[in-house]
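A single protein chain has been omitted from the complex, and every remaining protein chain is retained in its original position.
Lettered A, B and C in written order, each chain numbered from 1.
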Amino acid sequence: MTSFLPAPGEPMPHYVSTAPFDPYSVEAMTDEQVRVNQASQLRLMWWKFRRHKLALASGVFLVVLYLMIVVCEFLAPYNLHTRNMDYIYAPPQAVHLFHEGKFVGPFVYGRTMTLDMDTLKRNYADDTNDVQPLRFFCRGDGYRFWGLFESNVHFVCPATGGEAFFLGTDRLGRDVLSRIIYGARISLTIGLLGITVSFVLGIVIGGLAGYHGGVFDLIVQRVIEVLQSIPSIPLWLSLAAIMPATWSPIFIYLAITIILGLLDWTGLARAVRSKLLALREEDYVLAAQLMGARSSRIIGRHLVPGFMSHLIATATISIPGMILGETALSFLGLGLRPPITSWGILLTEAKSVSVIAFYPWLLFPTIPVILVILAFNFLGDGLRDAADPYK
Amino acid sequence: MLRYILWRIAAMAPTLLIISALVFTIIELPPGDYFESYVAEIKAQGEGVDMEQIEALRKEYGFDQPPVLRYVYWLGGMLQGDFGYSFEYELPVSAVVGDRLWLTILVSFVTIIFTWLIAFPIGIYSATHQYSWGDYGLSLMGLIGIAIPNFMLALILMYFANIWFGISIGHLMDQKYLAEPMSWEKAKSILEHIWIPVIIVGAAGTAGMIRRLRANLLDELQKQYVVTARAKGLSPMRTLVKYPLRMALNFFISDIGSILPAIISGAEITAIVLSLETTGPMLIKALQSQDMYLAGSFLMFLAFLTVIGVLISDIALAILDPRIRLQGRSTK
Amino acid sequence: MTSGADLLRVEGLRITFSVLGGEVQAVNNANFRILPGKVTALVGESGSGKSAISQAVMGILPNVAKVGGKILFNDPTTAAKPIDLLSLEREGEEIRSLRGTRISKIFQEPMTSLSPLHTIGNQISEVLKIHTDAEKAERRARTEELLGYVGFANPKRAYDMYPFELSGGMRQRAMIAMALICRPALLIADEPTTALDVTVQAQILKLLRELQVKLNMAMLLITHDLGVVANMADEVVVIYHGQIVEAGPVEAIFRNPQHPYLKGLMAAVPHFDMKPGERLKALREVPVKAGTLLGTSAADRRTGPDVLLSVRNVSKTYGTRKSSWFGGGEDTLHRAVDDVSFDIRRGECLGLVGESGCGKTTVSKILMRAVTPDQGSVIFDNGEGSVDVLKVQGDDLKAMRSKIQMVFQDPVSSLSPRMTVKNILSEPLEIHGRGTGKSREETVRSLLQAVGLDQRFINRYPHSFSGGQRQRIGIARALALVPELLICDEPVSALDVSVQAQILNLLKDLQKELGLTCLFISHNLAVVDYMADRIAVMCAGRIVELAPREVLMRNPVHPYTKSLLAAVPYPDLDRPLDFELLKDSEGSDMRRWGPQFRDDDAGDALIPADLGGDHIVLARRSVDARELRP
Partner (left out) sequence: AAGEPAFWEKQIADGKLPPLAERLPKTPRVINVAAMGRQPGKYGGEVRMLIGSAKDIRLMTIYGYARLVGFDEALKIEADVLESFETVEDRIFTFHIREGHKWSDGTPLTSEDFRYCWDDVLNNEKLSPAGLPTALVMDGEAAKFEIIDERTVRYSWSTPNPDFLQKLAGAQPMVVVMPSTYLKQFHEKYQEEDKLKALMKEERVKKWSQLHMRMARSYRPENPDLPTLDPWRNTTPLPAEQFVFERNPYYHRVDENGLQLPYIDKFVLSVSSSALIPAKTGTGESDLQATGIDFVDYTFLKDSEKRYPAKVLLWKKTQGSRLALLPNLNCSDAVWRALLQDVRVRRALSLAIDRTEINKAVFYGLTKESADTVLPESPLFRPEFANAWVAHDPEQANALLDEAGLTKKDSDGIRILSDGRAAQIVVETAGESTLETDVLQLITDYWQKVGISLFIRTSQRDTFRSRAVGGEIIMSMWFGIDNGVPTASMNPGQLAPTADDQLQWPVWGLNYLSHGEMGQAPDLPAAVELTELLQRWRHSAEDAERTEIWSRMLSIYTDQVFSIGIVNASLQPILVAKKLRNVPDTALYGFDPTCYFGVYKPDTFWIEQEA
């Protein structure tokens, strides 16, 4: 279109557009717009979330992981407690596809162990003549699936009579990979319980204190102060000492996690409170009040969303603390005990310098921990963006 | 404001009182007492003990009296600056703690500074360069830092620091400097050692801080007042620091109260693994052996730090945000 | 060099916003120019892209926006060639050295545009800090001086105040001060005076004029107030739906409007000579099917006592901080509302006008129980028994909340930033349990239609709307519950006259059909004149005059009322504001009022004097009513 503008500095002509004018005209909506127009807020958020590929991938990864912990008996090549006394501290075994240039499918070489009596080290050597093809959907260690029915089908097993330790074995000859797979069960569930408890408490209490202020806030603040003053380790020690001896270790651990959750809300509550102290002065809060909204609604619908990013970040960042929380407990001799295992336990088993020096494969459990933490964080990022109106 | 501060300080007294009662309960909670664990420890080493001697000691220290009375004595003592007696060391608590307190505070402060120095720039960078490679990379590093348990990080760092740099394993300094007064050499040795605990203890906090700072900043960066600041011609950095960062600091400041105690207690495991000359291992040991006055006084010290921290945090919050400072007065 | 003569030249500007589900074309091929020292007014419908253009000039469009075209800026102080502002690096050195000093902007929404954590003095003087080498003390002095110019009674105190302590108009003036402090070559004023009463507005316009002359400052004036345009502009550009439909010298535009949109606009302006019952001519008339739309029948509304709400002797004092923080308790007190009494009658519309910062918003908030007064009572009686608004609790309170609703003065901050329009509008219905999910969505859609908003917007967040659109969301929300009393605090200030007409008509219809009672706060006297049955005039926390509309308009008694009426700008080139004359009128300066209206220390308190015929004026006890008559 040509410009009606006069040359610079020249007087302005009177320009009138000749385009047709209809005050009632509206642009036709594209299909996309119609869809957006009818969608609910959740759906909108899902659409926005979908655009964040990494978050999506993380979400899928986590879903798969959680599905996996349901069937870990099947996925793990060995049982949690299967030992092989002939393969103590065996390093990871590589999976090969070609033997002497010929394709034979996935297989591992058999191994021979020699014990060096001078240094008391076990040395393992691949026996390249002993090809042990892996079996899939095969029969191996028997287990009781979810304590319900007997089975012995595994996704992958070593050749009959052979062994395959993809991530090596520990000091009792137990398969590290299988233990990692089993460990996920505890690590991915119990810790999250603690987070949930502390989050709910933190948001509710902090929200009420920040929104209402006054005497309630005063009391909550003092309670928080008191709770924050008690460091967790003495608490663990005392709690562990008074837990009835007859409770099973997993139950005790569960109880401690929940109690910790019950005590851990303070930091979050303070953050929520101080943020709300500021936010509650906003006009939109007043508007909601004048509509007759109850505090729960104002906190839940108006204030907390404004704080969502922080909450998501805090949640994702406290996940490692919860997954690994037991390592600190175990370190003090209070954590989970065999026969149960978790990633934290697997890691505490590697608590001497000699492991780092000689058996570094026992550090493998850090990898799933890192992956899970990354996944949760990227998922959190995606959620944050989905909830962000400015995106 | 002044009145508020005075009032807050006055409110600390009852809080501390309640805390002291709680602390006492927590220490009392586990069955048995110091003498019990003392006997156990001695016996575990195959030595013999004279139970009657122990009984006599128990009387000596008033363990035949009801806990409430002992609590009152302890509290009374503390008010007079007497923090009680360590059974384990058979010395007054104040004598036992000695240098450890200063080293603890040193480590904690260095850690806090380290955390901030790293977390703030990275957090800001991550927020302003969301989804850039830098954002991903730095986040990744921080997250890996928290994904590895402290004790393991400690072992790994310690081991490789020894292998690669020849730094002696563990501790805050070469042990030959332990008994010596401060000197250039000693300071150097401390510097050589302190980075390991600082990195380990700081790792978790740093990552947490980066992520939360980033999240909070991302929320603020879009606000209209940021646009206004840009429209004034303020440079992006200055804009960020003066406006959104200050807003985003809310969460950070509200948490100041627990930073120091969190670092001190978060460092406990690390301190044990690294055998640092800080209060952490001593506290844990005291708790385990039920050396109750030692443990109790430590805990009260931590509590005191917390309470002071919360006070500072409340005041800082009021300075930071006038809406909080003038709450209840301005609008209602 | 010919091109040197245009200060700003916008050529083929295109702005699109990408939103979920597609793109919004906000500006489409806009061309205009601004001459140095001259004023170009940009008028147009709400949401037509005016603010977007101004943002493009400043380079502060949000990330989701895409821009095309050219914006050439030719700084008269430098001899260099014109710079294309769009080609500059987004946050680069070059553009930053222009922002704030050479080009500055008065933002449309002053509340959110100011940081709540910093005093306004700090925020204003910061501009000096960035662009000049002035020392701290000097910066403060210059800031205070300017605050005085823009009408702050006590600039020293104002310097240390936080935005949330200021009234809407005061924030706007702070914003203006911020834009002017570095004496820019080009000032973009986006609705600079919407929150100001006419006297202050006149004062500001005068100030702008002076600067324009003295500093050769050019101005891009974005406004809906054709009166202001007529008084200020040299050239006018009319924009509709992102497209420029008419442009030309102000003379041509006013005397010879051509485009149907502009004609409609002119026709929609409310004026003082309207006959009772005459309707405004909106560009688009939306028939209100009030009954069905809002789901309540009006019949049962008409019963009940005559007075719906009665306000007696309410006062509200704000403590002001001393600038030092350890100042302890000796705050100075500021009376925001001072012994105010009035009634709102069932079915009427009471207009409330007055000086900016005189306490109108505070009064309205007291009625809503958003602010607790120091003393006084507010009784609400809709026939189901009277309730003391200030004391009611629990379910009664909730019930009352559904009957009194408010349209906030600042539309942005009163909308939850993280809720979509749909959620915002259906929230009151949810709270009070009205309807089902489906029926609520229906209601939301009809509300949107009623206030003239596109259905397409239903899933957008508040920040992606233009000022006027947001204001309409606020109105729609207040209407959702079909309240009995609606308090409107500047409900149409951000709307162009045509949409304003549409909204005003809507309110009128509702009033008629539903018996809606209304407290209407506005600075636009013509609008108040159109809407109100009775009008109350406030000054410095007190009601100085209250009378039926025609009486007040024809026969104002109080000197403040008179000066208000004198300061109204008319959209008529032949009735320009006489700035010189205005300076001499009394305005809100009490010292220049006649002695009968003055509250001297003589202990002779002011009381409302009844002049008969519902006409009340605040005067000395000892003065006879007849003396007050002019």
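We adopt the following convention: contacts are C-beta pairs under 8 Å (C-beta built on N, C-alpha and C of every residue); 3 or more make two chains touch, one makes a residue touch a chain.
Predicted model, so just to flag it, every value in this text is computed and none were measured.
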Visible chains in contact with the missing one: A, B
Residue among A:7, A:97, A:115 or A:200 that touches the chain left out of view: A:115
Among A:131, A:241 or A:258, residue touching the chain not depicted: A:241
Options B:245, B:274 or B:317, residue touching the unrepresented chain: B:274
Contact partner of the left-out chain, one of B:130, B:168, B:222 or B:235: B:168
Missing-chain contacts mapped onto chain B: 30-32, 36-41, 43-48, 50-53, 55-56, 60, 88-92, 95-96, 98, 155, 158-159, 162, 168-171, 175-176, 178-179, 272-275, 277, 281, 285, 288-290
In chain A, positions touching the absent partner: 81, 83, 85, 88, 115, 117-121, 171-173, 241, 245, 248-249, 333, 337-339, 349, 351-354, 357-358
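Basically, only the chains that are shown with their structure count from here on.
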Inter-chain centre distance, chain B versus chain C - centres from mean C-alpha coordinates, in Å: 52
Length of the line joining the C-alpha centres of chain A and chain B, rounded to whole Å: 26
Chain A-chain C separation of Cα centroids, rounded to whole Å: 50
Residues of chain B whose C-beta touches two or more other chains: 222, 321, 323, 330-331
Multi-partner residues of chain A (at least 2 other chains): 278, 281, 306, 390
Residues of chain C defined as touching chain A within the complex: 2-6, 9, 11-12, 19-22, 29, 31-33, 35, 62, 64, 111, 116, 164, 235, 240, 243-249, 252-253, 256, 258-261, 264, 283-284, 368, 370, 397-398, 401-402, 404-406, 408, 410, 413-420, 422-423, 427-428, 431-432, 454-456, 458-459, 461-464, 477, 481
In the complex, chain A residues that touch chain B: 213-214, 221-222, 224-226, 228-235, 237-238, 241-242, 266-267, 270-271, 273-275, 277-278, 281, 306, 309-310, 312-314, 316-318, 320-321, 324, 327-328, 331-332, 344, 347-348, 350-353, 356-357, 363, 366, 369-370, 373-374, 377, 384, 388, 390
Of all residues in chain A, those that touch chain C in their complex: 1, 3-17, 19, 21, 23-24, 26, 29-30, 32-33, 35-37, 39, 41, 44, 47-48, 278, 281-284, 286-294, 297, 301-302, 305-306, 308, 387, 389-390
